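For this depiction, one protein chain was excluded, whereas all remaining protein chains were kept in their positions.
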Amino acid sequence: MTADVRAGFRYIGQRRRPKEDRRFVTGSGRYAADVTLPGMLHVALVMSPHPAARIVAIDTAAALALPGVRAVVTGAELMQGTEPILSGLDLPSMKRYPLALGVVRYAGEWVAAIVAESRALAEDAAELVEVDYEPLPQVIDPEAAMQPDAPRVHGDLDGNVLYRRRFVWGPVAADFAAPAHKVAYRARWHRSATVPIETFGVVARWNPAQQLLDVWASVQMPKFPEHLARALRLPGSGICAHFDVDVGGSYGVKRGLKHAILVGYLARSLGVPVRLLEDRLDNMRGGDAHGPDRIFDVEMAFDDDGVVRALKIRAIDDVGAYAGRAALQLGKPITAIVGPYRIRSVAYEPISVCTNKTPEEAVRGFGQGPTNFALETGMDLIARQLGLDRVEVRRRNLIRTDEFPYTIPSGSSYDSGDYHAVLDKVLAAADWSTLVERRDAARAAGRLAGVGLCCCLEPSGGNASFEPLFNPQASNTTWMEGCQIKVDQTGSIVASIGTNSSGQGHETLVATVVGEVLERDPDTVRVVRADSLGALPSHSAVGSRMAIMLGGAAAGAARKLKQGLIAIGAHNLKVAAEACIYVDGAVALAADPAERLGWQQLIDIAHRHFHLLPPGTEPGLQASYVWEVPTGGALPGADGRVQMYPCYTFESHVVYAEIDRITGQTRLGGYFAGHDCGVMINPDIVHGMTYGGIAHGIGAALYERFHYDDDGQLLSGSFMDYLIPSAHEVPNIVIVDHCTPSPLTTFGQKGSGEAGYLGAPAAIASAVNDALAPLGLHIAVVPMTVAALGDLLATKDVQR
Amino acid sequence: MTLSPGEAEAMSLHEITVMVNGTVHTARVQARLTLVDFLREVLMLTGTHTGCEHGVCGACTVMLDGSSVRSCLVFAVQAAGSQVLTVEGLAPDPEGMSVLQDSFCELHGLQCGFCTPGMLIAAHDLLQHNLAPTEEDIREAIGGNLCRCTGYKQIVDAVALAAERLSRANAPKGSAGDAA
Partner (left out) sequence: MKAVDFDYLQPRSVPEICDLLAAGKGEARILAGGQSLVPMLAMRLARPDVVIDINRVDELHGIDTAADAVAIRACTRQARALDDPTVRTRLPLLAKALSFVGHRQTRNRGTIGGSLANADPSAEIGLAALAMGAEIEARSKAGDRTIPVGEFFVAPMVTALAADECLTAIRFRRWNEQGSLGTGFQETSIRRSDFALALAAVQLTLDRGGTCCRIAVSLGASGTKPQRLTEIEQALMGTKLGKAELTEAERLAHDGIDAVSDIHASAAHRRRIAGVLAARAIAEARDDAQSRRS
C-alpha cells in the first residue's frame, strides 16, 4: 500500500475526546479483577524463598485439609498436563513450567498453587504447604555468572551465557584505527521495569460441552491464545480469549503466559472457573515482569570535530533465571544501533546471561531505552573530551534530512526525518541559552546545576526480523494486523479489532481512521473487540506499531468499503466509477453533484435492494483487511544485516536539573521534549503517552530499581521500597511537535507508544553530569539515586 | 464473594450497615475484609481498584464520612454506620458525568483508567475545599495517587479545568465569569 499523505485531514490530527475515557471516569471499565463468574475459585501461590535450591519434598496435606480449599497443585502434576513454555532463544532444553519442577532458580519462583473459595483462604492454605528445600549455590551478579566457575543456573546448560554473538557491520577495524580520538566507557542500566498499577490477572472457564476455554486476562502478549492453546494441548480454536478486558497499563510486561497456563489447566481439571490475581508482593518478585538489566561497554572513535566514525558496543543483559522473550531485547535495538547518527561502522556484541533472579520480560522499547542511554552517554563524553558544546556535537553527527531514507550499517533503513529541525525546535522551546544562564547563576550561588539533552530514536512499526537473528529456528519475518468493518442496515458503522488495549486509545485511533476514509464522523463509528475466535490476525500493541499497523489495517478495510459504496453509486447513477465523486458517505456525479445517492440510500441498496447491486457484488456492506508490516519479509543475511522496523520516530529532550550537594536529591526544574512521530492521529493520546513515557524515564533515571542483595533476595519488593514517581517528582513537561511523514504508511503516521521513556534517562543523565562536571565527577549508572549521588558527592567533600 | 457453609461457621462474621453512594447496604462480613474488597466483591462496585494493598498507590481512594481515605487500609467492619462515596457516585445521574469527570474526558486526563477512580476522588476532595487551586495545590492533592500512564500533566490540567468550570458555575450572575 502506498502512502496517501494529504495536506489537510478532516479528523486525523484534530483534538477529539478519546472514546474510551467515558467508561473509565465513570468507574465502568472492565478489568480482569472485575470478571466474576458463578462458582469461581481463587488462586494463591507458594513461592520459593531461595534463589537456588533443590526441592526435596512438598507436603500439601495440611493445606488441603483446610476448609474451603479445593486443590493444591505442584509442578509434578502440572507438567503432566501441559506443554512447557519455550525460550525465545534456541534453547530447546530450557523448558519451563508455571510451577517449578525439582529445582527453584529464583526467590519468588512458583512452587505450588492453591485453589480455594476465596483469595484469603488460599493465602491461609499457602502458608500451610511445607516445602523441604536443599539450598544450592547461587549466582546473582551477571559478570560473576559469566565466569567459567560460576554456579550454573541451569545444570544442563554449558554455563550461564545463553546467547553470544559478535556482529561486525562495516570496516570497523579500519574505521577505529584512523580517527585521532577514542572514548571508552561503561554504562550501567540497573534493573527496573514499567510496573503498572494493575497487577496481572487472569480468569479461565472450561466448557466441556463445547470443548472451549474462555479466558479473560490483563494481557499484552502477541499470539497469547496460540501460545496458551499449545501449552494446554488444545487446538487454537479451543481457546476463546476475550480481548475486551481493559488492561490497567502494561507497557510491555503483561505477557502472563505462566499465569494463564496455570489457570487454564486448573479450570479444566477442576471443572470450575478459576481466577488468579497477583497481589503486589506476588507481582514484584514472582510475576516475571522485571525489566532491562544491562551492562554496556562502549568505545567510540571520533575525529577532531567530534564526528563519530566507528562504534563498538558490548551489551550484557541479565535475563534472570529463565529466558522468555526478554533475551530478544538485545536484538531489537539493532534496528537503531547507531541512534540518529551517521556512524558507518559498528561492532555489536550482545550477550544474554542468566542469574538466579526473577525473569525479565519485555519492557517498553524492547531494549531501545537502555541502548539510547548508552549511546548518548558517549556523545556527551566526546563533547567533554574535546571541549565542544554538546549540542554542536549532536548537530555534527545527526543524519541530515536530505539523506533519508538512510540505511544504517546493520541493515535497517530509516524512513524519514528532520532531526536538526526537531533539535532546533526543542532548543527554542526550552530557550536553551537562558537555561544555560540560569544554570550559571545557580552555580555562582554555590548550587549544583546542569542542563542536559538527548537525541534518540523510537523505532516503530514492529517487525519480527530480530527473532531469526537470535534464534535460527524462528524464521518469522513479519508481524501483521487486521481490522474488520461492517455497516449495518441502519447505517451504523462498527469496526472490530482483535487485541487488548492498555490505555493507548485504539478505539479512538480506529474510529478516527475509519471516519477519515469514509468521511463520516468518528463519533458514529463504534469500535468493538472480537474475541480470539472471531478476530482477524493481530500481533498486539507492541513495538509502537498500532498507529501504523492497526491504522493501516483499518484504513485498508475502510477503503474497500468506500470502493464498494462508489461501485454501488456508480452503478445506480449509470456511469463508470471514475465519473463519480465520494463526499461524506454519499456518491455523486462529478459533472453534476446534485445527482447523488446518499449514505442511507447506498446502505439500503447494499442490504435490501439486491436488484440494484452491481452484478457479482456481495450483498451487505463489510470488509476486512490484514496488513503486513511495510518493508518486512526479509531474513537476515549471514552477517546479520536485515531490515527491521519500518518507521523511525525521533525525540530530543532538554532538561534542567539541580542536585542538592548534601542530600544528592535531583530536582528537575524544566523539561522540554521535541517529538516527531510523523502524522499524529490523535494529538492528546500521543502527547499523553509521551508525558507518561517521560515519567517512566524519570523513574528509571532517578528512583526505580529492583535491588537484590548478595543472597538473591529482592529488597525492593513493595511500593514502600520500589519508588515510583508521583506528581511531585514529575515536573510540568512541554512537548513541541514536528512532523516528517513516513512514506511507508497510510497517512504518514509513525508509531509512538514508547516515546519519552526512550530518551528521558539519557537526557536526565546528561543534565546530572553537567551539574557534576565542575566537580570533576561523572556517573554513567542509572538509577542515579540519592544514595548513589550522595556517596559520589561525598568523595569530593562538597559539604561546604 | 460467597462463603461456603464451612467458612461461615469457622469464622466470626460481623453484620454491618453502610451507606454507599446514597444507598444503604447490610451485609455479614469477616473482620479481615477490607473496605475496598467489600465494595468490589460484596457490593460489586468494581470502579474502585486495588493496586498495592499496602496503602501507597492510592488506586483504592474513596470518601469515607467526607474525608478521602485509602480503602485498602480500612476494614469493612470499621465503616459500619458510615457514608462512603466511590467513583460510581460522582455522576449526577447514570447518563451524565460530573464537571470533574467531564473535564477528565475533555483533556484526556487518563489512559488505561486504572488509577482514575482514585484520582477523581482525590481531586473531588480538593475541589470541595478549594476552587482556585494552584498547580502546586493540585499536585499536592494527587501526590498520594500513583499513575504510570500519564505523567500527571493531563490530570493536573483536567483538575484545573474542572476548578475553573465549577468556580464559574458558582459565580454570582453578572460577574466576570459570565463572559466565558
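Remarks
Note that the chains take the letters A and B in the order they are written out, and that residue 1 is the start of every chain.
Here is the rule we use: contacts are C-beta pairs under 8 Å (C-beta built on N, C-alpha and C of every residue); 3 or more make two chains touch, one makes a residue touch a chain.
Here the structure is a predicted model, which is why all the values come from computation and not from measurement.
In the complete assembly, the contact with the undisplayed chain comes from A:Glu123, out of A:Glu123, A:Glu226 or A:Asp531.
Contact with the chain that does not appear here is found for just one residue of A:Gly664, A:Gly692, A:Gly712 or A:Gly748, A:Gly664.
Here one chain is not drawn; of A:Asp389, A:Asp523 or A:Asp791, the residue touching it is A:Asp791. Only one of the listed residues, A:Lys19, A:Arg70, A:Arg191 or A:Arg280, touches the absent chain: A:Arg280.
Seen across the whole complex, the unshown chain contacts chain A at 118-120, 123-124, 127, 279-281, 662-665, 703, 705, 707, 715-716, 718, 720-721, 723, 725-726, 728-729, 785-787, 790-791, 794, 799. In the full complex, chain B touches the hidden chain at residues 11-12, 14, 30-32, 34, 37, 53-55, 58, 61, 64, 67-70, 72-75, 77-78, 122, 125, 140-141, 143-144.
The criterion applied here is as follows: only the chains that are shown with their structure count from here on.
Centroid to centroid, with C-alpha atoms defining each point, chain A and chain B lie 30 Å apart. Within the complex, the chain A residues that touch chain B are 17-18, 20-31, 33-34, 36, 67-68, 117-118, 120-121, 194-199, 246-249, 251, 279-280, 502-505, 684-685, 687-696, 718-720, 724, 726-728, 730, 732-733, 756.
On chain B, the positions that touch chain A within their shared complex are 1-4, 6-7, 10, 30, 32-33, 40-41, 44-54, 56-57, 59, 86-88, 90-91, 97, 101-102, 104-108, 110-117, 120, 135, 138-140, 142-156.
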